[in-house]
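Let me begin by handing over the structure; questions about it come next.
The other protein chains are all here in position, but one chain of the complex has been omitted.
Which chain is which? They are A, B and C, in the order written, and residues in each are numbered from 1.
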Amino acid sequence: MAQTVAFFGLGNMGGPMAANLVKAGYAVRAFDPVPASVATAVAAGCSAAESEAAAVAGADVVISMLPNGELVEALFLDQAGLFEQLAPGTLVIDCSTIAAASSRRVAAAGAERGIPVVDAPVSGGVAGAQAATLSFICGGEADAVARARPLLAHMGANIFHAGASGAGQIAKICNNMLLAVHMVGTAEALQLGVDNGLDPKTLSEIMLKSSGCNWSLEKYNPWPGIMDNVPASRGYQGGFMVRLMQKDLGLAMATALASHSSTPMGALAQSLYQLYGELGGEDNTGLDFSSIQRIFGGED
Amino acid sequence: MAQTVAFFGLGNMGGPMAANLVKAGYAVRAFDPVPASVATAVAAGCSAAESEAAAVAGADVVISMLPNGELVEALFLDQAGLFEQLAPGTLVIDCSTIAAASSRRVAAAGAERGIPVVDAPVSGGVAGAQAATLSFICGGEADAVARARPLLAHMGANIFHAGASGAGQIAKICNNMLLAVHMVGTAEALQLGVDNGLDPKTLSEIMLKSSGCNWSLEKYNPWPGIMDNVPASRGYQGGFMVRLMQKDLGLAMATALASHSSTPMGALAQSLYQLYGELGGEDNTGLDFSSIQRIFGGED
Amino acid sequence: MAQTVAFFGLGNMGGPMAANLVKAGYAVRAFDPVPASVATAVAAGCSAAESEAAAVAGADVVISMLPNGELVEALFLDQAGLFEQLAPGTLVIDCSTIAAASSRRVAAAGAERGIPVVDAPVSGGVAGAQAATLSFICGGEADAVARARPLLAHMGANIFHAGASGAGQIAKICNNMLLAVHMVGTAEALQLGVDNGLDPKTLSEIMLKSSGCNWSLEKYNPWPGIMDNVPASRGYQGGFMVRLMQKDLGLAMATALASHSSTPMGALAQSLYQLYGELGGEDNTGLDFSSIQRIFGGED
Partner (left out) sequence: MAQTVAFFGLGNMGGPMAANLVKAGYAVRAFDPVPASVATAVAAGCSAAESEAAAVAGADVVISMLPNGELVEALFLDQAGLFEQLAPGTLVIDCSTIAAASSRRVAAAGAERGIPVVDAPVSGGVAGAQAATLSFICGGEADAVARARPLLAHMGANIFHAGASGAGQIAKICNNMLLAVHMVGTAEALQLGVDNGLDPKTLSEIMLKSSGCNWSLEKYNPWPGIMDNVPASRGYQGGFMVRLMQKDLGLAMATALASHSSTPMGALAQSLYQLYGELGGEDNTGLDFSSIQRIFGGED
């Protein structure tokens, strides 16, 4: 018999993720405060739950995909207090990107009631959610992550186990901080080359085959017109928005503050994304994060 | 009949490069102010030239591999004034990493006398010089670069044409600036993960398959013990020394100043490498550049 | 009749502050979990309170001087729950340096019970606490600050009203972030001069009378031997410890993250103080914050 999944948060990411579970044969009960999100989920084959409690009644697995830690804690611990209503042994997978400390609080509260909790933040964006090619970076007990794997495999292509509870969050923000660093660094290097007469496409090709090579250059060149099918070649529309990078860098900085880690390059990238976000009165936060290229001046 | 090559600068890099040309059948005349370097070159099959003038008499190609631009300009323009002694049409390939402005001065002076000059700084280090797997990043006229290609192919594996004279230097320092940025960024990200309980090997594996991926992580992991055969796993001995990265970052910064380019991440990396170099009274400049990891604290 | 003050936190700062109130004629009831601190306070004329509740019974004013926001919230809101025991109208002055958000939570809870709360973080250090020359930077209602003024005037020389609740904390961390920025900047400028042959004393004198002038240069020169009676001239002992600057910069960064403010110079100063703190395995966090000068290399 098909497993029943309670799914909280059916937005741009959660919606297609839940739809992929439906396709794989799961019975998915959708809960979201936004009626339109629920409607889309129902159209994809989910059933609508009238309340948080109704969603989880008899569910085998609970998945959440929420915008911040306050909402995750409210769902499981505080207002909705779902942990009180889940049977021991119910698996909880939280796919939200939130502070590791928040993930750990939720996991500890779950553990007290015999409810294993996996933090499984994703990367890959809306396109990855739709194509079921997301990466999940998991934190939690090994057996809980093992139980989560088959479900996650229907929604994504890579499933990593980073360590204990919260480790998924830590690994994700380390990765995204490093991504921001090499994206800004790539933008600077391209601009420096162009300012000195180089063709940005030629320079990109050289660095791709040299020690400067990195994901931003290889998969996501920030200079317009170098690569097809990247945000830089369509006016920085779509992709991973500046405001989401700002959020992840904020989590990285808060984590670094708490662990007394020095992250000078990460901190500078964070400052530059913050500066860029509202530059000159515009609001650039809705553009793709590779548009940081523009801060360095461009062709002129 | 074999082409005759005059080779200036037979040190750690130039020595094995010249030896590879000998193996390929070129007649190589070696000139170096250090007698031991000449002796090694002779042992590898070069002939020793008694003077700069003797080295170039009748040579088809002149190759230089010198530590800085002052020496390159002294060789071709000033003291030795080689350009006065070369027959028009002699090909000059300068493999030194120097300021683009210096390369352009040399190339312009060569052009006035009908002598094509290619700037062809290398990457790949001593190991690459020995194994003939260097990358050459060339600047100059297309036909001059085309003439240089067969010779360079005996000394390296990749030959890039970045653009006009000086473009090889620009491309190289853009690449190395970006390398420094993602090396420091990688070191920070690993430390942040470790400070928050992650295993650096697991975190490295996750980021390698994610958007944080970059050359430092993939080929040159700075955390001790993650990869075999990298400097981090042998006490940061060998590899690309901090002082050479300092030199390249210095060239990058001077270039950025001259072109009024803003390179905040590059400038921070430069400051950190400068700071690290003589940290706490030690002189870390002889260690591999991935040892910047140590500035962030390590396991404790 | 003398006013009765309940004083929580009688450490290096709170101890001499309470003693100054005793000298001014107040009846001061001291509470601190550390017996030695209480003993010192009693020797200075305070009476020892057996419990938090006993300390505040019938008190006109409550003053707290605690190391962090968790303890402040525990005292007033959570564990000790003092607000339940205070008569409406009792004035609360919290002199701790904590997050503005924490100050606001305490103030809001006080307001609900008719208890005015002033956040009044101090600057001036232990010497200022002993000499009653502290600066208090206050946040809260104007009439509450007005009530606090006479007491504060016995413990300090400057009393500022920065704005509503939490504004004292904000103003303090803005000030201390700026202090860190010009301290590091001053250290860099002095080192740059010395590295280029200047005498640091002559350079200091010139910059003091020029546009580079700032408090670090004028009152607290970080180069050893330039000024008497500053930490730099006594091995960086005494003064404002690196770990306290790290704490304040941490609060500044957390504040900037929450308000989406870009503070690149502040973030870099924070990173450098973090880096410096445990440099090379040493723990520099107990030295005065002007010892950041040492990171730049010194005389050699």
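Please note the rule applied: contacts are C-beta pairs under 8 Å (C-beta built on N, C-alpha and C of every residue); 3 or more make two chains touch, one makes a residue touch a chain.
Worth saying up front: this structure is predicted, and the values here are computed from it rather than measured.
Novice: Would you list the chains present here that the left-out chain is in contact with?
Specialist: A, B, C
Novice: Which residue, C:M13, C:V145, C:A189 or C:M241, contacts the hidden chain when the whole complex is considered?
Specialist: The missing chain is touched by C:A189.
Novice: By the contact definition given up top, give the residues of chain C that touch the hidden chain.
Specialist: 100, 123, 135, 137, 158, 160-164, 166-167, 170-171, 173-179, 181-182, 184-186, 188-193, 195-199, 202-203, 205-207, 209-217, 219-220, 252, 255-256, 259-266, 268-269, 272, 296-297
Novice: In terms of residues, what is the contact footprint of the unshown chain on chain A?
Specialist: Residue positions of chain A that touch the missing chain: 264, 268, 275, 278-282, 295-297, 300.
Novice: Which residues does chain B use to touch the chain missing from this display?
Specialist: Those residues of chain B that touch the unshown chain are 246, 250, 253-254, 257, 260-264, 267-268, 270-272, 274-275, 277.
Please note the rule applied: only the chains that are shown with their structure count from here on.
Novice: With chains as vertices joined when they touch, what's the shape: line, ring, star, complete or other?
Specialist: complete
Novice: Could the interface between the copies chain A and chain C be described as same, meaning over half of its residue numbers are common to both, or is it different?
Specialist: Interface between chain A and chain C is built from largely the same residues.
Novice: Can you identify the chain nearest the overall CA centroid, using each chain's own CA centroid?
Specialist: Central by C-alpha mean position: chain A.
Novice: How big is the gap, in whole Å, between where the Cα atoms of chain A centre and where those of chain C centre?
Specialist: About 39 Å, centre to centre.
Novice: Any chance you could list the residues of chain A touching two or more other chains?
Specialist: If we look for residues of chain A contacting two or more partner chains, we find 260-264, 268, 272.
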